[in-house]
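First comes the structure, then the notes that go with it.
Of the protein chains in this complex, all but one are displayed in their positions.
Chain nomenclature is as follows: A and B, assigned in order of appearance, with residue numbering initiated at 1 for each chain independently.
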Amino acid sequence: MLQCGYSIVFGSRNPRMSSLLPNSAEVLSYSEAAQKSDIIIIAIHREHYDFLTELTEVLNGKILVDVSNNLKIKQYPESNAEYLAHLVPGAHVVKAFNTISAWALQSRALDASRQVFVCGNDSKAKQRVMDIVRSLGLTPLDKGSLMAAKEIENYPLQLFPMWKFPFYLSAVLCVFFFFYCVIREVIYPYVYEKKDRTFRLAISIPNRVFPIAALTLLALVYLPGVIAAILQLYRGTKYRRFPDWLDHWMLCRKQLGLIALGFAFLHVLYTLVIPIRYYVRWTWTNRTIAQAIAKKESPFSTSTAWLSDSYVAMGMLGFFLFVLLGITSLPSVSNMVNWREFRFVQSKLGYLTLILCTAHTLVYGGKRFLSPSILVWYLPSAYVIALIIPCTVLVIKFILILPCIDKTLTRIRKGWE
Amino acid sequence: MLQCGYSIVFGSRNPRMSSLLPNSAEVLSYSEAAQKSDIIIIAIHREHYDFLTELTEVLNGKILVDVSNNLKIKQYPESNAEYLAHLVPGAHVVKAFNTISAWALQSRALDASRQVFVCGNDSKAKQRVMDIVRSLGLTPLDKGSLMAAKEIENYPLQLFPMWKFPFYLSAVLCVFFFFYCVIREVIYPYVYEKKDRTFRLAISIPNRVFPIAALTLLALVYLPGVIAAILQLYRGTKYRRFPDWLDHWMLCRKQLGLIALGFAFLHVLYTLVIPIRYYVRWTWTNRTIAQAIAKKESPFSTSTAWLSDSYVAMGMLGFFLFVLLGITSLPSVSNMVNWREFRFVQSKLGYLTLILCTAHTLVYGGKRFLSPSILVWYLPSAYVIALIIPCTVLVIKFILILPCIDKTLTRIRKGWE
Partner (left out) sequence: MLQCGYSIVFGSRNPRMSSLLPNSAEVLSYSEAAQKSDIIIIAIHREHYDFLTELTEVLNGKILVDVSNNLKIKQYPESNAEYLAHLVPGAHVVKAFNTISAWALQSRALDASRQVFVCGNDSKAKQRVMDIVRSLGLTPLDKGSLMAAKEIENYPLQLFPMWKFPFYLSAVLCVFFFFYCVIREVIYPYVYEKKDRTFRLAISIPNRVFPIAALTLLALVYLPGVIAAILQLYRGTKYRRFPDWLDHWMLCRKQLGLIALGFAFLHVLYTLVIPIRYYVRWTWTNRTIAQAIAKKESPFSTSTAWLSDSYVAMGMLGFFLFVLLGITSLPSVSNMVNWREFRFVQSKLGYLTLILCTAHTLVYGGKRFLSPSILVWYLPSAYVIALIIPCTVLVIKFILILPCIDKTLTRIRKGWE
C-alpha cells in the first residue's frame, strides 16, 4: 500500500499509489527520501512512528500525510495524526486517504465512497493534499483542523452505526413474534390435536412475523414525532433539547423505515407465492373434492368478497406508497427535491401509508377479531398485538392535528412563546 | 432559527446556526452586533426589514446574508434580497440558505437537498458566504447576480412543479376509465341481471383502470417526439421553436413515464394477487365442482395455451424493460452514463417497451376483440379505447423510420437545410 517510506519520482498520474513499483520510482533510504520530497505520505503503522523522531530536522516544514488506521475504535487516547504532529512538531501534518482502500484504488474497482476526508492545521498544506486527491479522481472533503482526525480515523472502522439500534430492535421483534406464533400454531395443535404442523415454520409463520414487524416498525417511525410534539406542547417551547433517547430515535427513523420496507417486501413475496405452495394447493384441492363428492356448491357471499378484496387492495396501495417512500430516501433522489417536497412525501404520504397498512390489518382481522375462538391458551392472534402501537400513533396524531392544538404547536415551532 | 439579530462569537464550527444559544455567544443590541461582525445573517421576516434603514451607516461595506422566504409565490413585486439591497445600498447583499430547513440542520437529520443556492452582486462577498456554506458541510451553488434571487426565493415554495401536469392528466384518465368500467361492469349487470357486482370496485375495476392508464401515459411519452419530428419535417428546419405546449410536454415526459411505471407496478401487483382473491377462488372452485358433478373434463386447447402464455410473457418482458427505464432515470444512474447510452436506453428500449405492452394488450384482447358481445350499451371494452393512442404512435414512428424519411429528418436535425 501507499508505499512512501520510499520516495517516488513523479511520472504518471497516480504513481505514488502504485505498490507494484513502477520503473520510474526511485527507492531511497528514509532520510534521503524525506529530503528530496515535499509531500511525504506516511504509510506505516502507528507503532513504528517513533523512528520518525530521528528525522525531525529533515522533516521540518514538510507536509506529512498520515494515512494510518487503527484496528479498533478507541485503541489509543489520541488520534494517530495528532500523535504524529506531536512527534514531528515542525512538520505540517495532514490526515487523508485513510478511508480509501489502496487495493481498490489500484485495481480501479473503487465502488464504495470516493470521498476523501482531509483535515489538518495548516491550510496551505491541506490545500495541496486536496489537489492531489482531486488529481486522483477522488473528491476531497475538508473536515477542518486536526482535532477532526479522531473522527476520520474511526470512520473506516464503522459498520453501519445508525443501523445498529433498528437492527437489534427488529431482531427482538422478530424473535418474540416468532415464538409467539410457534406456540399458537405449532405447539398448541401438537399438544391438543397431535398434529405435526412443523412445516408452517418455513412460510406460514414467517408470513405472520414479517408483516407484523413491518407494521410495528412503521408505527415506531412515526411515534417519536408524536412524542416530540407532546413534549413541545407540554414544555411550551422548542428551545429545550429533547432527551437523548428521543433524539437518537428521531435520527434513526430513516433506518427503521427502510427495515420496515424490507419486511413489507418479504411479506408481499411470501403472500404472492401462497397459491404455488404444496400445502395450500392440497387444502384447496381437497376442499373442492369434498364438496364435489357431497355435490354441493358453496354459496357466494358478497360481503366476504368485499372484505377480502378491500383488505388486499389496501395492502397493495400501502405497499406502493411504502416503495415510494423508499425511492425518495435514495440519496440521489432526496438530493433533487426541496425540503417542502421531501416533507410532503415523507410526512404526509408516510402517514397515509401507515393508515393504509393499519386498515389492511384491521380489515384482515375483520370478524375474527372478537370471536373467542382466536384465543389460544389465552393468547390473542398476533396481529391483534401488532395493532396496538399503530392505532395509538394514529389516534394521538389525529388529536394533534385538531385545529386548536395544531395552532398552538405551530406557534411553538415558530419560536413564539 | 438562524438567530442573527444577535451577533455570535465564533467558536465551534456552526455556532451561528444554533438556536439554543451556546454559552460562547454574546447577545448584543442590533447596532453593536452589526458593528462587531463582518458577515451578518438577516434572519427576520421581510416585513421587519425597515428597521435596518437606521443602521445603514454601520452596515456600510458589510456582507448581509438574506435568508428570508415568503409565504406565497409572487407575494411581492421584487425579491426580498433586492428589497434589502435597496434599503441598505452600501452593503453587499448575498442571498443564501433560504432553501435549507434550520430545524433539520440543527437536528442533523438533513435528508433533502444539501445544495445551497447563493447569489449576489459582489463576487468577493459571495465567495466568503460560499466558504461558510462549505464549512457547514453543504454544497454551495452559485446562481449569479442578485437578479436570480427571485427564482431562489420561489424554489422552497415549489411542490413538484414538473409533476403537476402529468399528475392531473393521469387523474383525469383514471377517473374517466373508472366510470367507464363502472358503467360496463357494475351498473349494466345490475340493471339487466339484478346482480350485485359492487365488490368489483375494489380490485377488478382498478385492475382495468391502472394498466390502461399506464399504457396511455406510456404512449403519451412517445407521442411528442413523433409530433416534433413531423413538425420538423413539415417546416424543413430545426431552427424554429416548437409551440409552447409541445415544449412543455416534451419536458415532462420523464414525469409522465414514471407515473406510467407506477401504474404498471400497481397493475402487476393487482394481477399477481388474482389467485388469492376470494371471488376468483370461489369461481374456480365452483366451476371445477360443476364439471366434476357433470363428470366431464374440459379439453385442452393448445392455441388458448399459446395465446394466454404469450400475452402474459409479453407483459412481463414489457414490465421488466419498464423497470429498467425507471432505474436509468434515477439521477445517480443517469449521471453515470453518457448521452449515447442514455438515449439508447430511453429511446430504443423505451419503444421496445411500448411495443411489448401494446402487443400484450392486443393479444389479451385476442379473439374477443371483434366479437359483438363485448359491446355493452354500444360501449366497447375499455382496452379497445386504450389501444388507440399507442397504436397510432407506433404506426407513425414506423413510417418515420422508413429509410427515405429518416434520412431527411436526420439531415434537418444536423442543421443542413
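Keep this in mind: contacts are C-beta pairs under 8 Å (C-beta built on N, C-alpha and C of every residue); 3 or more make two chains touch, one makes a residue touch a chain.
The model shown is predicted, which means the values in this text are computed figures rather than measured ones.
Of the listed positions A:F165, A:Y188 or A:Y279, the one in contact with the omitted chain in the full complex is A:Y279. Across B:A102, B:L157, B:I187 or B:V333, the single residue that touches the chain missing here is B:V333. Contact with the chain that does not appear here is found for just one residue of B:W163, B:Y278 or B:F342, B:F342.
Although one chain is not drawn, the whole complex shows that of A:M147, A:L233 or A:L269 it is A:L269 that touches it.
As for the chain not pictured, it touches chain A at residues 1, 13, 19-20, 99-101, 103-104, 107-109, 111-115, 134-135, 155-160, 196, 198-199, 202-204, 206, 262, 265-266, 269-270, 272-273, 275-279, 281-282, 285-286, 288-290, 292-293, 330-333, 335. Residues touching the missing chain, restricted to chain B, are 142, 144, 239-241, 247, 250-251, 254, 268, 271-272, 274-275, 284, 287-289, 291-292, 295, 297-298, 300, 302, 304-306, 308-310, 312-313, 316-317, 319-320, 323-324, 329-344, 346, 413, 415 (touch as defined at the top).
Just so we're on the same page, only the chains that are shown with their structure count from here on.
Chain A maps onto chain B through a rotation of 120°, based on Cα atoms and reported in steps of 5.
Separating the centre of chain A from that of chain B, both taken as means of CA atoms, is a distance of 26 Å.
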